[in-house]
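One structure is given below, represented as C-alpha cells, and several questions about it will come after.
A protein chain is absent from this complex, but the other protein chains hold their places.
Chain IDs A, B and C follow the sequence of writing; residue 1 opens each chain.
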Amino acid sequence: MPSHLSRAQLDEILADDAPFADLFGFVVEEIGEGTARCRLPYSDVSIRPGGTISGPAMFALADFALYIAVMSEVGPVSLAVTTDMTIHFLSKPGKMDLIGEARLLKAGRRLCVGEVVIFGADDPDEAPVAHVAGTYSVPPDAARK
Amino acid sequence: MPSHLSRAQLDEILADDAPFADLFGFVVEEIGEGTARCRLPYSDVSIRPGGTISGPAMFALADFALYIAVMSEVGPVSLAVTTDMTIHFLSKPGKMDLIGEARLLKAGRRLCVGEVVIFGADDPDEAPVAHVAGTYSVPPDAARK
Amino acid sequence: MPSHLSRAQLDEILADDAPFADLFGFVVEEIGEGTARCRLPYSDVSIRPGGTISGPAMFALADFALYIAVMSEVGPVSLAVTTDMTIHFLSKPGKMDLIGEARLLKAGRRLCVGEVVIFGADDPDEAPVAHVAGTYSVPPDAARK
Partner (left out) sequence: MPSHLSRAQLDEILADDAPFADLFGFVVEEIGEGTARCRLPYSDVSIRPGGTISGPAMFALADFALYIAVMSEVGPVSLAVTTDMTIHFLSKPGKMDLIGEARLLKAGRRLCVGEVVIFGADDPDEAPVAHVAGTYSVPPDAARK
C-alpha cells in the first residue's frame, strides 16, 4: 500500500476533525506515501470579487493537503498541528476548481516539512497559482510504520 | 486624521470587495496610519474540533487586517493583492473572539510589507497566538497622500 | 537576573559554537529575558556593490540574534537548531553597522519562535531595513529555569 493511511482511516478522521473540509468541500483525490492531491470545489464560499478563489481559501486548501500528506506518511494522527506556513500567490486563478498537490520534504520524529503547489483543475498547463511551504508538528508517540 | 482611509471609504470598499469579511464577520475596530485592529468573532464557521478558532480563519484575519493597514497608508485601493504571507502558530487560542493587530513595516511605491499579531480578545495578557509577516502589492497609480 | 544566560556562559558557547560570529564579527550588546540586541559591524566581508550590507549577512545577523534570544530564555543550549526563517528586506541599509533586535514570541518545550528587526546603528529613526520571523528547535532536555 503506497500510503500509511487507509481510506477508511481518512474518512473517520475527516468526520471528526475537519470542519474546514466541510466548509470548503475539500475532496481527497489521491494519497501516496508522503503525498496528497486535494480539490477545492469552486463555490460561493471561496470566491472573491472578480469570481476567482480567494487567498484564504487557497491557504486552507494547502493546509488541508499538507495535513493529508503528513498522515499518509506517519499514519492517522489527529493531533498534528501546523506550526508555520508560507504562501506565495503567483497568479489569479481561473473560475474553476483548484487542485493542491502536497509532498513532504522531511518526515521527522517531531516535525514534518512539506510543500504544496496549487493550480487550476481545468488548466491544461497546470500553471501554479500559489506555492506553499510549511511545517506540521506531530506528537512524539504518533503511530508510525 | 491619523488614517488616509475614512470610515465611509472603508465601508464602501468592504461592501464590494470582501466576501471573507462577510463569511467570517470581521469587524474593523481601529484604523491608524499604517495600522489596523480587527476582530474575528467566535463562531461556528471558524472553529475546529476542541472549540478553538482554526488556522485558516486566523490566516484570513491576518490577511484582512493587513489589507486594512495598507489602505490606511496608501488610501482606498481595491486592487491591492497579497503576494506572500508567512504565519507562525504559537499557541492554541482560547474559546473567544480573536484580535489581529496589523502594522506596516514598509510602505513602498509598489510593495507594502507588514506584520500582524493575533491574540485572544478576552486574554488579559494579550499573549500572541499567531504571528504573520506578509507583503501586499499595490498598483503604481494607487491614490496616495 | 533578567536573562537565563550569563555573560560567561555566553562567551563559552560563542568560543565553541559560532564561526559565523567570528566571520562577521557579531557583538552581543544586550541580553534580556527572551530578547537580545546584536551588532553586525560594517566590514568588507558583509558589503555588496554600492557599499551596503548584503542580504545573506543580514540573515546571518538575524539567525545569530535569535539564537542568543533563545538561550536567554532556555539557558545555554549548544544544540538549538534553526528550523525555519522568513526574511523580508524592506530598504537598502546605509553604509553603517547594523543592529538586530530579537525577541521571542513563544518559548515552548520543543520550539521557540521569535522575530528580529534589523536597522542601521546610526539611523536616528531606527527605520527597519529587514524583518525576520523564525523558529529554533531546542532539545527536550535543554537546561531551563
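A few points about this structure:
Note that contacts are C-beta pairs under 8 Å (C-beta built on N, C-alpha and C of every residue); 3 or more make two chains touch, one makes a residue touch a chain.
Note that this is a predicted model, so its numbers are computed, not measured.
Considering the whole complex, the residue from B:Ile47, B:Met96 or B:Leu111 that touches the absent chain is B:Leu111. With the whole complex as reference, residues 86, 88, 90-91, 105-106, 113, 115, 128, 131, 133, 135 of chain A touch the missing chain. Counting the whole complex, the residues of chain B in touch with the unshown chain are 83-84, 86, 110-111, 113, 135, 137.
The chain not shown here touches chain C at positions 16-20, 23, 44-45, 47-49, 54-56, 59-60, 63, 78, 81-89.
Simple rule for what comes next: only the chains that are shown with their structure count from here on.
Taking the CA centroid of chain A as reference, the farthest chain centroid is that of C. Ranked by the number of C-beta pairs in contact, the top chain pair here is A-B. Remark: rotation between chain A and chain B after Cα superposition is 180° (nearest 5). Chain A and chain C have Cα centroids lying 33 Å from one another. Between chain A and chain B, the centres computed from C-alpha atoms are 24 Å apart. Along chain A, residues 83-84, 86 each make contact with two or more other chains.
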